[in-house]
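A single protein chain has been omitted; all remaining protein chains appear in their positions.
Presenting subunit A:
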């Protein structure tokens, strides 16, 4: 059986959207084996909004794996939000890996928020003021943690779940001037080094769905305004060696 990945990001929930998505996830177990949530689950990053998200995805019949996005950090409540989501049965990744069994095969998911910096040849570097260095260092540290997590997670299939984009292909439609705030090539470089079957991300609401890393890994921007549907479903090639 193929492993089928459902994914969506940037649902930006608040009390006003409570219950909006739940009906759309009915029957998801017939379409997919796992649901990935690609960050920006809230609007303001408050505990109250975290509760709305937790209730919306509580006890779905398939595993739900989430990362947070920049909006979920805005009110300094990211840890409380993570706890609320975990208590609702979700797996929340912060630069870590988890392994799920699907039809007797293993699916390794490495997930984290990611960060910005820009794309090869047009990016910030670790030089100059401490504020600039800290910005770039944050992305480098994240990329290194993803690389290690991938290396240490052998599985039949591997997917990377992020909020920020690893490539600019999926940013097409966004103003070029803000690309450095939308993602970083360092993320793609780390994943290309260790290999994966798919990278999903959100954050770029005006971007487009499909792209590729320089190493040829498929990238999908699953931000809700980009998808225009409750979630995308991506089925991975069968592992014929099993």
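Definition applied: a contact is a pair of C-beta atoms (placed from the backbone, for glycine too) under 8 Å apart; a residue touches a chain by one contact, two chains touch by 3 or more; residues count from 1.
Assume contacts and distances are computed from a predicted model.
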Per UniProt record, name of the chain withheld from view ["Cytochrome bo(3) ubiquinol oxidase subunit 4", "Phospholipid-binding protein", "Benzoyl-CoA 2,3-dioxygenase component B" or "Glutathione S-transferase"]: "Phospholipid-binding protein"
Residue, one of A:16, A:59 or A:76, that touches the chain absent here: A:16
Residues from subunit A at the interface with the omitted partner, ascending: 2, 4, 6, 11-13, 16-17, 20-21, 24, 28, 31-32, 43-44, 71, 74, 197-198, 205-206, 218, 224-225, 228-237
